[in-house]
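My questions all concern the structure below.
Only one protein chain is missing from this complex, and each of the others stays in its spot.
Order as written gives the chain letters A and B; numbering starts at 1 within each chain.
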Amino acid sequence: MTALKLDHIYKDFSGLEVLVDISMTVEEGERHAVIGPNGAGKSTLFNIITGHYRPSRGKIHIMGRDSTGWSAHKIARMSLSRSFQVINNFPKMTVFENVRNAIVSKVDQRFNVVSFLSRSGKIRRQTEAVLEQLGMYEVRDVPAMELSYGWQRKLELALTLAGDSNVILLDEPTAGLDIEETRGFIELIKELTRGKTLVVVEHDMEVVFTLADRITVLNYGGVLITGSPEKIRDSEAVKNAYLGRNSHAAGTD
Amino acid sequence: MMAIHGLVYGMLLFMVASGLTLVFGMMGVLNLAHASFYMLGAYIAYSVTVITHSFWLSLLISPLIVAVLGMIIERFFLRRAHNRGHVAELLVTFGFFYILGELVRMIWGSNPLPVPAPVILQGDIPLLGGTYPVYRLFILFFSGIVLLALSLILKKTRVGILVRAAVSDAEMVDALGSNAPRLFMGVFGGGAALAALAGVIAAPFLSVYPSMGLDVLLDCFVVIVIGGFGSLFGALISAILIGELQSFGILWVPRLALVLQFLLMAIILVIRPTGLMGEKE
Partner (left out) sequence: MNIFPIVNNGWKVLAGTFVVALPLVVPEMQVHLATEVLIYCLFAVSFNLLLGYAGLLPFGFAAMFGVGAYAAALMFNHLGSTPLVVVITVAAASGLLTAIIIGAFCVRLGGTYFALLTLAFQMFFYAVALKWRSVTNGDDGIPVMRPEFYFPGLGNLSLMNIHNLYWVVLFFVVLGILSAYLFLKTPLGNAVVCMRENEERAAFLGYNVYLTKLAVFSFAGLLAGVAGALYALFQEFVATTVIDANMSFAVVLMTIVGGTGRFSGPIAGAIFFMLFQDWISDITDYWRLYFGIVFVVVVLYLEGGLISLFNLDPIRRLLRRKTG
């Protein structure tokens, strides 16, 4: 089944065209990277897919269902979750409470008024499981805003993966991390998203070529080219688009 | 005839709402005390008229006093709350709205007070086959001049252009740098003066009573919601609309005139949350 399908998506903001005729298909279980120079529209694309913005034109299908125009929470409940480029967590809540928020939504207890949150063994176990998977158990009682940047990025990932969604969108998950941290992160992502559909926006080419089965290149709001990593690596058009930029394209072998 | 009546109240409302919407557009805070400035303007006019027997003098003195008060509030209180966020700012303006309301009760009492219009503006003149009170026409005339003056200031003077830029673009305010606080204080005081002026003019027309602040606040809020936060033109259109609605509403469905206004606002909020002319939030 096609996990994600974009049909001729356009998006303009008060006349300013940000996305032009984007069509894209991501199969179930695929690992898809979206790359492109700054301003190419990558974050806007994510915002459209996840329901934060409505496309001006075009249709989106998630797991075969038309999700065009659906609200963000409805899409999230359709088993699609996303992470944010800029840290976006619950600052005053502890790491444990942060992840628990995601779990509560996952087990659909959002409107439960008849039992106490702290008593639910199921929720606690699942929260702890996620924390273990990400190696965050030791910091579980630290308020999110007191975490170092590296831990906050992990928390960002945790919030996204906690829901065990089928389709996972990661927006520059390694932004701001050094080479060591990035490598560790990528391994973690690979392991935890096994079997899921993954769409990643990235700048770091090493990450892209390690992770992706297929790559879509955006430029000026439109799709420049889509294909396998080799195809992208050898493409003149891509090189031109990145003119003047340092791409570590050759660095992975 | 009814239509003119609605226009009169509408223009008065616009005078008050314009200051409110400019301050909101520029500083991001809905100044609830603005309604108190209107009320104070009217009450000070009452006292000045009682002491000096000159209505015209109050037209001068009232806005001046209220403008100074406004600038003091902005400089020493509102600015302090700025770092705490919008809620704190709103609460400070609310606090002053409340305090000034009680202060007025303390100084002038809870009963409505009459402010007589100056002799030359009293009485009726023949109009459109009937007669119409001169004073109301004066309100129209005066508010028209104020409207003209306001648009000239905003379009032609340097300050005015700065204000308009700051209203439509919040980032522009950062570019102002060290001038921003002075501009804020000035606009705040100017808006207060405008509200007070409207209060003075309204006094002989609507009389002076302690809850006039609350009444005008709610009407202004409806005006700004419909016209869009930050839009002067929108405020003008919707103020006239509200004026007419109240005028005709009282005629058709006297007990439920309030409902029409209310319904209109509710509908607009549902369909177009940024108001008829407002900026995208």
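Here, contacts are C-beta pairs under 8 Å (C-beta built on N, C-alpha and C of every residue); 3 or more make two chains touch, one makes a residue touch a chain.
Everything numeric in this text was worked out from a predicted model, so none of it was measured.
Across the complete structure, the visible chains that the omitted chain touches are A, B. The hidden chain makes contact, of the residues B:M11, B:A117, B:V187 or B:V222, with B:V222.
The chain omitted from view is touched by exactly one of A:Q85, A:Q109, A:Q133 or A:S235, namely A:Q109. In the full complex, chain A touches the omitted chain through residues 50, 52, 71-73, 76-77, 81-82, 84, 88-93, 100-102, 104-106, 109-118, 120, 123, 159, 163.
For chain B, the residues in touch with the chain missing from this view are 29-30, 77, 80-81, 84, 86-88, 90-92, 94-96, 98-99, 102-103, 105-106, 211, 214, 218, 221-222, 225, 255, 258-259, 262, 265-266, 269-270, 273, 281.
The definition used in the following text is that only the chains that are shown with their structure count from here on.
We define each chain's centre as the mean of its Cα atoms; on that basis chain A and chain B are separated by 49 Å.
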